[in-house]
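Right, one structure below, let's go through it.
Removed from the display is one protein chain of the complex; every other protein chain stays in position.
In order of appearance the chains are A, B and C, and numbering begins at 1 in each one.
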Amino acid sequence: MDLRFTEKEEAFRAECRAWLEANVPKEPLPSGDTAEGFALHVEWEKKLFEARWAVVSWPEEYGGRGASLFEWLIFEEEYYRAGAPNRVTQNGIFLLAPTIFEFGTEEQKKRILRPMAAAEHLWAQGWSEPNAGSDLASLKSTARRVEGGWRLTGQKTWCTRGAFCDSAFGLFRTDPTQERHKGLTYFLFPLKGEGVTVRGVDRLDGDLGFAEVFLEDVFVPDRDVLGEVNKGWEVAMATTSSERGLSLRSPGRFMATASRLVDLYKRYRETCDPALRKEVIDAYAAAEAYRWYTFGTVTRMSQGGEIGADSSMNKVYWSEMDVRTHEAALAMIGDRLELDEGSPAAEDHASWLKGFQFALAGPIYAGTNEIQRNIIAERVLGLPRK
Amino acid sequence: MDLRFTEKEEAFRAECRAWLEANVPKEPLPSGDTAEGFALHVEWEKKLFEARWAVVSWPEEYGGRGASLFEWLIFEEEYYRAGAPNRVTQNGIFLLAPTIFEFGTEEQKKRILRPMAAAEHLWAQGWSEPNAGSDLASLKSTARRVEGGWRLTGQKTWCTRGAFCDSAFGLFRTDPTQERHKGLTYFLFPLKGEGVTVRGVDRLDGDLGFAEVFLEDVFVPDRDVLGEVNKGWEVAMATTSSERGLSLRSPGRFMATASRLVDLYKRYRETCDPALRKEVIDAYAAAEAYRWYTFGTVTRMSQGGEIGADSSMNKVYWSEMDVRTHEAALAMIGDRLELDEGSPAAEDHASWLKGFQFALAGPIYAGTNEIQRNIIAERVLGLPRK
Amino acid sequence: MRFGFTEDQLMLRDTVREILARECTPEVVRAVWEKKSPKTPYGTLAEAGVLGMTLTEEQGGLGLDETDAALPLEEAGYAALPEPIVEAIAALPVVAAHGGGAWAEKIAAGEARLSISIGDARLVAFAEQADVFLRYDGKKLYLAPREEVALEMQVSVDRTRSIAVPRFTDEGATVLAEGAEAAELAALVFDRAALGSALFLNGLSRKMLELAVEYAKDRVQFGRPIGSQQAVKHRLADALIALEFAKPLAYRAAWSVAVADPERSLHVSLAKLRASEAARFVAKQSLQVHGAIGYTIEHDLHLWMKRAWALAAAYGTEDFHRDRIGRAILNEA
Partner (left out) sequence: MRFGFTEDQLMLRDTVREILARECTPEVVRAVWEKKSPKTPYGTLAEAGVLGMTLTEEQGGLGLDETDAALPLEEAGYAALPEPIVEAIAALPVVAAHGGGAWAEKIAAGEARLSISIGDARLVAFAEQADVFLRYDGKKLYLAPREEVALEMQVSVDRTRSIAVPRFTDEGATVLAEGAEAAELAALVFDRAALGSALFLNGLSRKMLELAVEYAKDRVQFGRPIGSQQAVKHRLADALIALEFAKPLAYRAAWSVAVADPERSLHVSLAKLRASEAARFVAKQSLQVHGAIGYTIEHDLHLWMKRAWALAAAYGTEDFHRDRIGRAILNEA
C-alpha cells in the first residue's frame, strides 16, 4: 500500500490544474441541457479536446494521453474542483466508447472515436423504450435485414440530450423468433435524416434533457453494427457496467459537492440548525468513503481485475449519497430553497436546487437502485433468485 | 371534534393517578422475565386486580370497570407515566381475552377470565413453531380426537414467559387432510403436567423470556377448544390483530419513553452532541403522532368501526419508533451504553440498554414488519399480490 | 373526547372535493404553471362560502372554525389548488375583526386575493395575483394594497407559485393593530397559515401516493406489475405510514387553534414539521416508483412534488418548527 501519488502523477495534476485555472469559464455556463447552453458546452468540449484534456485515458491516436486510471481519477478531481462545465460528450465517451474499444472494428474506432472526443459528432444513448425501462430485455424496436445494412423501426425514449445530438446507440431486435435477451443487436443510428423524428422532453428541472426518438424504417449500414449480430445484449452489458460504475461517477465529482457543502455551512453555521453540522460531516465522510472505495477498485483494475457486480454497489452508494448531500444543502438554504434559476434573490443557491433535482434521477437511471440491489443480493451475496 | 376529556374521564384519571402514586413500587421490580422477578410481578398484578385496575375495560363481573376505550387509554397513560411494572399478564389479557370475549362460551368466560385478570392463572402465547414463524400457516402440531377431548402433539416456540406460566393458547391441526390455513383449531393447553416439557430459552438481553414447549399426546378436554373446530385460523386472526394493533402498544408507553428521553437530554445537553437535540424532538413528535393516530382509531372504534389493516401500520410505526428512540438515548449515554444491569457505574442507564434490546424485538414479533408492509401494500393500497 | 369529524364537516369536504375535481383538474394546474391564466375554482369556492368560512356570519362568513376548515384545506392540497386559500382562511378573521372588513368581504367573495408577509420572512407567495398583503413588520400589523408594495419577482421551482421579495412602505396602509396586540395577532395568523400549509401538504401527499399506487398497478416490467415487487410495496407502505401519522397531528392542531389552546404554537409546529417531512418523503418515494416518466414535466407528479418542496419550507421550515418544539418541551430559553 502506497497512497502517495508518483512524481509523474503529481506533475500530471499540476499541469491539469494550471490549464483548468486558466481556461475554465469564470461564470458557470448555462445548462448544457438547453439549446443555447448545449452550444456553449460543445464549444468548451472542443477547447478541452484541443488541449488534449477531453479523454485523458484514451490512446494518443484518438486524442487522449494514454493516462492511467489513477491519472484519470486525478483529472476528474481537478476537473470538478475547478468547477468546470458538465460534459455533454459523456454519453459518448463514457458509455459508448468503452464498448467500441472492446467490440469495435478498427474501422469503427478510426471513424468514430476522435470526432466523438472532439465534440464534432455528438452521441446520445438510446437504451430505454416506453415499455422497456428497468426491464430492458423487453424492448420491441426491430431491425430488418436489407441490402448493405438494416432498417430500424421503433421508439426509444429517455435519450439524454437526444434533441441536440447527431447519433445514438441502442439495441434492436434482429431475430424476431427470439425473446428477451436473445436476438438483439447493438446499433449505432442517426438522430437526423429520413424516418427519424426526435421529440424533446422536458426534464424535472425544466431543461430539455430528454428526447423520444421515433424510427420508421431508418437505414443503417452494416458498418454501424457494434459487435456481432444477435449478440447485442452481451455487448451492451459491458457498457451498462461502465454507466453504473466507475467511469461516469468519479469521486472528484462528489468530493467537489461535499466541499461546496462545507463552504455553504461555513456561511450559515451561525444561523442554521445546529444539527446540520452532523449532516455536513456525514456528507464529507460519505464522499471520502466513496473516494477510497474507488481507489481500491482502480487498484484492482490496474492489476487486471474486473469491476463486475461492484458497479452495482457503487451506483446505489453514490446516487443515494448525492441525494442526501443535496438535501442537507437545501435544509441550510431554508425557505429560499424554492428560488429557481433566474431569481434575483437566489444568489448561488439555485444551483443546489438544480443539483438536488438532478440527484433525484440518480436512483432511477442506469438501472434503478431496486434492480441494483437485486444484482448485489443475487450475484455478490448469492441469495436465491426465486 | 372535541379533544377535552369529560369530567368523568378526568375523575377516572385522577383516581387512577392517585392510586398509582400510592402503590407503584418505589424501586423498579427486577425483570418479570426472570424467575424471581416474575413472582414479584405476579404479586403486583394481584394488587392491581384487587384495586380493580388490572383490566379496566372489562365488564365488572370479570374484575373490570366497564371503562370506555378512552378511559383505557387514560389508564395506560397514567400507568406508564407512573413507571409501573410491565404486565406479565399481558399475553392473557391483551391477546387471549379479546378472543374469548368474541368466540368463547359463557362457561369459558366464567372459568377463565377472572383468574387470568387476577394473575391466579397465567397465560403464555403459543403461536410459533420452529418452522412456522412469519409463515404461521405452515404449522405442524396436531390434535387428535379422543373421547371427551383431544390429544395434542408437537412443538411450540417463542412462548413468552412460557417457563413461568400455567397455560398457553395456540393453533393445532385437527384435520390432517387440510393444508395451511384450513383444518386448524384454537386450543387452550396446559404448560404443566403429563406429556408437557417446557424448556426456557434466554432472550437477547439474557432474561429467560422465551420457552420452547414440547407436547406429547397431551390431553385437552373439549371445553378448552376456543371457537369452532377447524376454524382456528379465523379465530386466531382476531387475536393477532390485537397483538399488532391498539391494545398491546398503547400510546402511554411511548409517550413515557419520549418523556424519559427528554429528561435524559436535559441532563446531558451541555456535553452531548448538539445534533441529539434533533433526535429528541423528533422522538417526541413521533410519540405525539402515535398518540393522536391512536385517538383517531379509538374514536372510529367507539363508533363501531373496525381496526382492520390499520393495525399493521400501527405495528410498523411503533416498533421502528421505539428502536430510534432508544438509539438516541444510547448515543446520549455515550461510552457507558455498554454498562448492563448490575454495573455499579450504570446509574439508571442500564434500563436504556435493556429497553433498546427489547425494542429490537418489535420489528420481529407479532408478524415481522416485512409481513406487515406486505399487508399494508396489498390490503390498504390494493397493490397486486403477485 | 372525540377525535373525528362531524357529518357537516364531511359534507363540506365533499362539496369542496367535487368543486375541485371539476374545476381544478391537473390540466388547470398545468395551465397556471404555463402562465396561461386559466379559470381556476377561486370564484366557485368563494360562492360556496369556502374562502370566507372562518368569518362570522355577521362578517359575511359561515362562522366556522379551523376544524371545519381542515378537510377542505386537505382537499385543496389534493388538487394542488394554485390559489391563496390557505392565506384567506388564515387571515380573514383577523382582518375582518380589526378594521379590514372591506378587504375581508372582497376576498371572501373571490374578488380579491390576499398574501401574507410576517416578520422576516424573505418571500411572499401569490405575488402576482395578490391584491393586498397582510404585513407585520415587528411593530404593526397592516394591510398594504398591491400598488404600494415593491415586488422583486422571483422564479419558484413551482411555477404555479408566483413569488417575490417584497419591500413595503406605509403608504395607503390600513393599520389593523400595533404593539403587543399586533404581535399576538401576527403570531396567530402565522400559526393558522402554518396549520393550513400542513393540511395542504397532507393533501399533496395523498395525491402523490395515489399517483404512485396507480402507476405501480399499471406499469408492467419483467412480465408483471411493478407494484407486485416487494421493494415497491414496502416503499409505498412506508409512504402511507408517513402520511397517515402526519394527518392526526394536523387535525389536533386545528382543534388547538380553534379553541385557542395555550399550547397552540407547539401543536401547530408538530403538525407542520411532520406534514413537511411526510410530503418530502412521499414525493421521493412516488418519484422513485414512477421512474423516468415521473422525472418529466409532462407527467403530473412534478406539479404536486414541487408544491410540496416549496410549502415544506413556507411558513416555517422544518428546522424552524423543530426548534420551536424544542423550546417548548426542553425548557430552553
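In this section, a residue touches a chain if its C-beta (ideal position, glycine included) is under 8 Å from a C-beta of that chain, and two chains touch if they have at least 3 such contacts.
Just so you know, these numbers come straight off a predicted model, no measurement behind them.
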item: Contact list for the unshown chain, restricted to visible chains; value: A, B, C
item: Candidates B:Val146, B:Leu204 or B:Met237 - the one touching the absent chain; value: B:Leu204
item: Contact residue for the chain not shown (choose from B:Thr105, B:Ser134 or B:Thr197); value: B:Ser134
item: Interface with the undisplayed chain - residues on chain B; value: 128, 131, 133-135, 138, 157-158, 201-204, 206, 210, 272-273, 275-276, 323, 331, 334-346, 353, 357, 360-361, 363-365, 368-370, 373
item: Absent chain, residues of chain C that touch it; value: 229-231, 234
item: Touching residues (missing chain, whole complex) on chain A; value: 1-6, 9, 70, 262, 265-266, 269, 277-278, 280-282, 284-286, 288-290, 292-293, 295-296, 298-300, 303, 313, 316-317, 370, 372-374, 376-378, 380-386
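Going forward, only the chains that are shown with their structure count from here on.
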item: Identity of the chain that, by mean CA position, is farthest from chain A; value: B
item: Between chain A and chain C, centroid-to-centroid distance (C-alpha), Å; value: 38
item: Residues within chain B bordering two or more other chains; value: 277-278
item: Junction residues of chain C, two or more chains touched; value: 232, 322
